[in-house]
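Of the protein chains in this complex, one is absent; all others appear in place.
Presenting subunit A:
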Amino acid sequence: MMADTVHDKVVQILAEQAMLEPGDVTMDQSLEDLGIDSLGLVESIFAIEEEFDIQVPFNANEPDKSDFDISSVAAIIGAVQGLVTAQKG
């Protein structure tokens, strides 16, 4: 899948969760900056799994141990791109 497509779709998902316009989401923002809490994160991951038909390894009890980097919007896009490549070839 094209990197641009992953980028746009992840931004779309996070923007919807944060109740913002996609244009208001910037790459360096954290989930906290976007106002997305732990429940919002779990919902966003679900939306990402559904959108890209992938499995995202993430346990809310140990977010730091996950390979899925959620430190910023850019990190999440990178992580999703990696999973799409790995799982969808």
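One rule holds in what follows: a residue touches a chain if its C-beta (ideal position, glycine included) is under 8 Å from a C-beta of that chain, and two chains touch if they have at least 3 such contacts; residues count from 1.
Going forward, contacts and distances are computed from a predicted model.
Novice: Unshown chain, UniProt name, "Amino acid ABC transporter permease", "Nodulation protein E", "Methionine biosynthesis protein MetW" or "Ring-1,2-phenylacetyl-CoA epoxidase subunit PaaD"?
Specialist: "Nodulation protein E"
Novice: Going by the contact rule already stated, which one of A:M19, A:L39 or A:A86 would touch the omitted chain in the full complex?
Specialist: Selected residue, touching the omitted chain: A:L39.
Novice: Considering the entire assembly, which residues of subunit A contact the chain that has been omitted?
Specialist: Output for subunit A: 38-39, 42, 45-46, 55, 58-62, 65.
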